[in-house]
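A single protein chain has been omitted; all remaining protein chains appear in their positions.
Right after this comes subunit A.
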Amino acid sequence: MNAIVQTSFARRSLLKGAGALIIGFGLGLDGKSALGAPAVQDPKSAASWIAVGNDDLVTVYLGKVELGQGNGTTMLQLVAEELDVPVSKVVAAQVDTMRSMNQGATVSSSSIQVAGQQLRLAAADIRQELLRRASAKLGVPADKLSVSGGVVRGGGKTARYAELVGPGTQEIALTGKAPLKDVAQYKVIGARTPRRDLPAKIDGTYTFMQQASVPGMLHGRVVRPKGQGGYGHPPKVKAIDEASIKHLPNVRVVRQRDFVGVVAERQWDAVRAAEALKVDWELPASLPGDVKLYDKMRSAKTVDSVVLKEGDGAQAGDHVVSGTFHTPYQAHAPFGPSCGIADVKADGALVLCSSQDVFALRDRIAAVAELPKDKVQVQYLEGSGCYGHSCYDDAALAAVVMSKAVGKPVRVQFMRWDELGWDNYGPAHVGEVRIAAGKDGRLTSYEYQGWHHGWQIEETSEYLASGKPVREFNKGVGSLIVNKQDAGGMYDIPNRLLLNHAVPGLDGYLKGANLRSPMDLSYSFASEQLIDRLARLCALDPVEFRRRNITDERWRGVLEAVAKAANWQSRAQAPAANGDVVKGRGVALGTHRASMAGAVADIEVNRRTGAIVVKHVYAAMDCGIAVNPDIVESQIIGMSIQATSRVLKEAVTFNETNVTSLDWVSYPVLRFGEHPDVTPVIVPSRNPSIGAGEEAIPAVGAAIANAFYDATGKQLSEYPMTPERVLQALRA
């Protein structure tokens, strides 16, 4: 789309774009139907990113989505800052494959760092062009002009941006060379701007994906075995007994190969029919069962690689500690199960979904619906928080299959057991770690060997319907390798060796994908516990031990910040323990890719029952300049609670044929009554802003494990740290 456009979309449509509005809303900026209209998404044109309207509104064609992490506010702050307009005048267009810029998936805390920078450069170009126009209009040299609140001032005269836009649409080029604002001049960046989406989320007028509807829509449910089996070993339909739902005459069964679903006008009919429909499944016994999982992984024929080798990799040192650690599959477990709506016609498809990557999903839909990519329009509606690649694409694709079969729009709402049982879980992990230090408390060598399989490629609906063999990412960006930043990367260690053992993921394992701070909780849980063991062998306080081994200023910064917030007092020895309930305090560090985090946890352990209660978490993060400190603090709080949940409670259970974690009883998460207080700390910084949505997870989880060591003198080699495991460790 061209540069500075004449009019902006009505704000109502942009922010609420949902339900019945959507179908009629499929219009491009040029007023043509977006279905079939050429997608105008020239990344070289600044106005494909941002449009300044003559109504004073600035529209941002974000490719990154709001997941509850605040993107819909912070990204607008970046634009408002560079353009010098009030943040209230900046709106985000709905993410739509026909209109938005493809900024890649909203993953890996990349929004602020990568996409945010793109938006800032575009905004700076537009600002420069507006200043050029103002200079001509006002007869004042551009360098004598100032801007604030979208008004250009100079020589005693003023011009609003809106007056400089002019009639018609005008295109300007994205040079990326216009100067960005100096940090010292920031007014909007660093402000606690209230979240844009919260008023509607609180008063009940917000439209989540799960609440969207389109005219003539039918309700669909998938029918699958309860709980997935091995990825690559799909269930096969032997027979469907349609008579089993003949008491529900308004239900239609959809079958495409091994994909089975039901469609009905009334939602309750679809729910009942999905439960009642008798399908005779052939279920291969393809899994090891959760009890034998780690043995199977450890003895698998792996593809091995050296992730990092520094120094001679020797195991020298006065004190050497080692351990084998096991961490389970964990579920994204969004609070509201995934939902999607598809309207597949002979000449095109419109799909509403909550995908973190609408562009990648569009290509999948095109394949499943057998349509050209440019005839498929995918629009984003926020669903329940997903924390990574949950079932949102799967639900959307299920809707596509069903809509194509019945020739009407179909809404597919996953049930709780669909979401938990067919998730793309955060993969299980085995870590064998050996770390050495001298008597002086300086780390001398570090070895981490990690076993895990990769992430899935095919969505369940896709492969059940197509019957095609599935694949896993085992090389390239989607593959998992031991994270060199998180596995000891914060410490100065002369000899470091990281080995990755890629387990063949099609050989009888669950489906895997990115779960918030992917794998880092596993690495930190293993690595940071051994660091504490070394500290004790060196008779050093855990904070002091870490201090001795870190020279990086930013890592020092988070360590000192969290120690100060927690009023950390030197504790080289475990405190004396009397009575059933013992207290412990632990510290740990962690990261994913970008930000650095440190955490201190205060816990109580009941030695009689084995129950751990986390009382307080202090978590510090250095994310560069916090674009919105209130949102960063909210993220730190949420991550601290989620990490507590993951390390104390969460594990996907399965037998030899299928997953058995199907509801909140069989997949428990941290409850309100169990939650710790959290003190979030943002480390002051002048460094560029980086993502802040993942890194506290590994730090907090490991700090809880170290608090357990502090309280009991024991370490656990596996999480979740359940009462059974605690009692077993205390008896040992």
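Keep in mind that, in the parts below, contacts are C-beta pairs under 8 Å (C-beta built on N, C-alpha and C of every residue); 3 or more make two chains touch, one makes a residue touch a chain; residues count from 1.
Heads up, the rule we're going with is that contacts and distances are computed from a predicted model.
You can't see one chain of this complex, but its UniProt record names it "(2Fe-2S)-binding protein", from the set "Cation acetate symporter", "(2Fe-2S)-binding protein", "Cytochrome d ubiquinol oxidase subunit II" or "4Fe-4S dicluster domain-containing protein".
Which of A:245, A:333, A:534 or A:563 touches the hidden chain is settled by the complete complex: it is A:333.
Screening A:195, A:364, A:496 or A:511 for touch with the missing chain picks out A:195. Per the touch definition above, the residue from A:634, A:655, A:685 or A:717 contacting the chain not shown is A:634. Touching the missing chain, out of A:118, A:327, A:356 or A:645, is residue A:645. Only one of the listed residues, A:412, A:669 or A:683, touches the absent chain: A:669. Residues of subunit A that touch the chain left out of the display are 67-70, 194-195, 197-199, 201-208, 210-211, 266-268, 271, 333-337, 382-385, 387, 413, 415-416, 630-631, 634-635, 637-642, 645, 663-665, 669-673, 675-678.
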